[in-house]
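Sending over a structure as structure tokens; questions will come in a sec.
Shown here: the complex without one of its protein chains, the others still in place.
Naming follows writing order (A, B and C), and every chain is counted from residue 1.
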Amino acid sequence: MEKYLFVALFAPLVGSLFSLLFTAQKKNVITALVTSALLLLSFVSSLSLMYAVFNGMIIHVKMMDWISAGNLNVPFGFMVDNVSVVMMVTVTLVSSIVNIYSMGYMMHDKGYNRFFTYISAFVFSMLILVMSDNFVGLFIGWEGVGLCSYLLIGFWYEKDTATWAGNEAFIMNRVADLGMLLGLFLIYWQFGSFEYDVVFAQVGGINPAVVTTIGLLLFIGAMGKSAQFPFHTWLADAMEGPTPVSALIHAATMVTAGVYLIIRASALFSLVPEVGHIIAALGAFVAVFAASMALVNRDLKKIIAYSTLSQLGYMFVAAGLGAYWIALFHLMTHAFFKSLLFLGAGNIMHAMDDELDIKKMGGLFNAMPYTAILMAVASVALCGIYPFAGYFSKDLILAAAFNGGNYYIWIALFIGAGMTAFYSFRLIMMVFFGDKVYKKLGFHPHETYPFVLWTLLPLGVLSTIAGFFEHPFEEFTTKLLGKYDFGMSHATEVGLQFLTLAFVILVVLGTIYKYGRGGFSKQIETMPLYILLKNQYFIPKIYEVMIFKPYYVLSRFAWKQIDVRIIDFTVDLIAKILYLLGQRSRKMQSGNLSDMLRWMVVGIVVLLALAIFYRPGM
Amino acid sequence: MEHILSLIVFFPLIAGLFGLVINKENIKTFGITMALIEFIFSIILWIGFDSTNAGYQFVQYAALIPQFGVSYYLGVDGISLFLVILSTLMTLISLIGLNIKKDIKNLVITILFLEMTLVGVFLSLDMILFYIFWELSLIPMLYIIGAWGSGQRIYAAIKFFLYTFAGSALMLVGILYLGYQYYLATGTWSFSVPDWYLLVLPFKTQLWLFGAFFLAFAVKVPMFPFHTWLPYAHGQAPTIGSVLLAAVMLKMGTYAFIRFSLPLFPDASVYFLYPIAIIATIMVIYAAMVAYAQKDMKQVIAYSSISHMGIIILGIFAMNAEGLTGSIFLMLSHGIVSGALFMLVGVIYDRRHTKLMSEFGGLATVMPRYAAIFGVLMMAAVGLPLTIGFVGEFLSLLGFYRVSWVITMFAGSGIILGAVYMLTMFRKSFFGKVIKEENKNLKDLDKREFAALIPLVALVVILGVYPKPILTTIDLSVKKMINLMEKKALLPDTKEFLVKVNSIGGTK
Amino acid sequence: MITLTHYLVLSGILFSIGIVGVLRRKNLLMLFFSTEILLNAVNIGFAAVSKYYGDLSGQIFSFFIIAIAASEVAVGLGLLVLWYKRSGTIDLDSLQMMKG
Partner (left out) sequence: MFEAIAFYMFSILVIGMFLIVVFSKNALYSMSALAGGMIFISGFFFLLDADFLGVVQIIVYTGAIMAVYAFGMMFFDTTRDVKENIRFKKIIYTLSTLSAIFVIFILLAPVYSGKIEALYPSIQGVGNIQMIGLILFTKYLVPFELAAIMLLAAMISGIVLVKIKMEETPTDIEVAKGEK
């Protein structure tokens, strides 16, 4: 089976390198075709690996040593087990679809070849992240996806906002990565190894305080990559990138890496429930916090981005509460419907000449019915309405929160679910129904290429049916992850399910009703709460004023004042003093013998004085 | 084979002397050929090097002044081997990338002389010999900056020379005093480093001597606050000067820390560990901040060098195999990466005669290949995994984490701040629209520049993916040195510290 | 009883007089005279020490000093005459070519 592993892992790399050769040339469809084929190959290999794992195999390969120094030995080791294979399948599936989709989306872009290079490179990094059998390997992938994210956000590098967002994403991730790096260091000095097997085998015997520290540090890393508060601002700005990128990286795969990390290190996190609690609490907070910002936003992609954030919060709640398989399950279903949502948004953007303001749309259903249907499916799945995928996974998370006795988390998630329903259908209603504002603005929307729509179909199907795989999925993953035991009675469970479902459906209906009749009045936009939400709680502003600007000012100060005025000045001062001394003492050399004689006598007097008064050792 | 070290040291000198009779048109080809031969010699050295032997190999010994124990003593071990190869490689590369017409004959000969001194510094096992090469290396660089520089070149050259020279003056006193101590202890004179390794000095003496050596090395590295010569030197130096200065000359300081400070004065090194670590941390953060504020691309890279050197210092003073091996590897990677970055800045300087970021913008559109190579090297500079920059930085910080996690945390912020200034610079110069008219018709990289840069890019990736052969060779010698330190340590605290940082487990 | 100290003090006094002369005089010739005084003062000291220690080395030194004084005068006066011929004065203030 190792063959499949290598094929799955390296096919995207080959694709990336292949299209790299064409980057400097004109648009060439071959790059897209080759990379798509290779990604599909990778997907097929992943599937066969999944089949193998399903039959109880775990494939563990050590390719070669990477770093070795002192006691440290980090190999390139890859492991396909129940958890990683799920991720592999998800990643390769979504990326294949996105890649094919992009053939349509990027059709007229200058950077056509470059785009596919980056996407394949991203998939390769993501697979390394997922498949690595040690923390450093994971970190390689971690940084690799960060790099690809940076490149793809700033893909249209002539746009200042895009490059700025790329920098922001990379740097913010770096901040969190430092936390993760420190966690890795601590792991190494505790266990002497980075390999999951070694570390998790010994983790029980370690001082709990240290485990807590490790857990927190790793979680900081996860927060950065998964854009949890306070690192969340980069994700919304990352929407500057091409939409397929948003679908692949900033919804389905990369941002879930943080969740994956927690799941991967579940053996470690399950030992320290306090850390888990912190994770869950933060997740719940973000679930509501991000959803609230999505309520009022008018930017099509940003709404979906905030929704992603919110859903990531849900996943963290599950992971934090020890329901690892549920988190993974939600991660998977979310990948399907969220990428679908984004790709649908891509279609709209395409139709609307890259216009993003949903106020300028409306009534697009007639122009692009298939997209509308697909997006509606995705939205329903997102809201968690039976029988769509989101219903099953999200419901499980709510149940887990209730079950853990953390009612405040449950309440938060419950409210979050309502908000999700609201903003999803607000988007649907404002974009596809109501007045045809776009006509006044002179847009001529049209449905996209048929092959693009066909590629979206698998996602649509999966969004619909994935939920029914709940039990096989549980069985499959809990072989590795540990079961999550719902202690509550069946009646409570059903009651909760019903309650949530009813609430969500109510909100959905209310939203449809309200926006069907023209939506809210303008007055609402002057409410303080609206302004607060509209400005994303002023957090970007605060970062700008409190961090970016002071840092620049401080840097200028360090250079202009400290470096030039103090340090270099001191150095030059020493030189100047010496020079001045020379200048002054030059006068001694008047050339006049009399003066010289006088100096000579001064010397004699000094020497005599020394001879008389200086008594060493006395 | 047994004379290969002498050959490596003196071949550039002989080649340089021959260069005097070569005419102007052929001198560059001649220089490249000679540098290539020298590089091949160093590769042969690597091939012949027994990587299972931690000690000195290919040792050459001849007494020069037997009465005072001064000798011609060369040897190579895992620590110095790759620095020698780095020197020869970077000389070759910089000569390939050379694009100066003025007085090219003198320049090539100077570069060859410089190569001799650099290699000599890394191969000397006799302290006096080392000192001679150490000081000799200043002269070619002084000449390069002063004669081929731009702007305030005389000021920069003299500042560079006097600053580093003043630092080493104290080292000479230290060397002589240490020689005298050796004489007192054994009754014979010797300046050979392996002999000195066996000398156990009293704690007080160690402190003083450590201080004397420290100043010389700190100026060379350059450590905060002795760094201000560096921006001037880089700012005015021609590309080739900057490349060699950043890639190899700075490494002399950190190499000397490893070769001399640690094994000669283990107790003092441990005693001064925290102050130095704090200085190094300040260096990392401060230089990164100053780099961010720069307007000139070359200055950004110059300050980034200081920042990276801080991490190297931390790795050295981690005093465990992980940190030390990492710091030596980081020296190599920084040599390659910063050298390449300086060359890249030189490329754009040749075309536009300015290095100010505000003059550029949108270069990625006009010069895509240039932007791509710059991007790869930038990523190596910010320490992205699977590039050469990551391995050393990771290991250095990993090593120092064992000593102090707080300092590591602050120093680790270098990887954040590094990304900040690098990405900002990249964005300002390469991204955005092409606004300036002059930039619209810039040529992309030509063959000569490719020939110089592609090997470096290849190395960046290859050594990033497979650093192991280098790491294991370094590691062996480093472990031997740590053993020596442990054996020599006088104070129980030192011993305990060394054992602690070199073992796994326990509380943090 | 005249002791060594007497002689030495005398030698010291004479030496000081010589120093005053060296410092004070601007006329080169006078300066030469003053140096003669210095040399002679030292000579007395040597001779006295020689006597009181019963060692003739002191006298020998005096002897050499006299020889040196003689050569100094020969060369010095030669230079002086040359300079006078060239500049018409032997005042020290006219000799400032070594100004740094």
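Heads up, the rule we're going with is that a residue touches a chain if its C-beta (ideal position, glycine included) is under 8 Å from a C-beta of that chain, and two chains touch if they have at least 3 such contacts.
Worth saying up front: this structure is predicted, and the values here are computed from it rather than measured.
The missing chain, though absent from the view, touches A, C when the full complex is examined. The set of subunit C residues touching the chain not shown comprises 1-2, 4-21, 23-27, 29-30, 32-34, 36-37, 40, 43-44, 47-48, 50-51, 53-57, 59-60, 62-64, 66-75, 77-82, 84-85, 90-91, 93. Mapped onto subunit A, contacts with the missing chain fall at residues 598, 601-602, 604-605, 608-609, 611-612.
Just so we're on the same page, only the chains that are shown with their structure count from here on.
The geometric centre of subunit A is 36 Å away from that of subunit B, both derived from CA atoms. Here the CA centre of subunit A is 94 Å from the CA centre of subunit C.
Subunit B and subunit C, compared by their mean Cα positions, are separated by 62 Å. Those residues of subunit A lying in contact with subunit C across their complex are 586, 588-594, 597-598, 601. The touching residues of subunit B, when paired with subunit A in their complex, are 159, 162-163, 225, 227-229, 231, 286, 289-290, 292-294, 320-322, 325-326, 329, 362, 364-365, 368-369, 372, 379, 382, 384-386, 390-391, 394-395, 397-399, 401-402, 405, 408-409, 412-413, 415-416, 419-420, 423-424, 427, 430-433, 465-468, 471-472, 474-475, 479, 502, 504-505, 507-508.
The touching residues of subunit A, counted against subunit B in their complex, run 23-24, 64-72, 136, 139-140, 143-144, 147, 150, 154, 157-158, 160, 163-164, 166-167, 170-171, 174-175, 177-178, 181-182, 184-186, 188-192, 207, 210, 213, 551-552, 554-556, 558-560, 562-563, 567-568, 570-571, 575.
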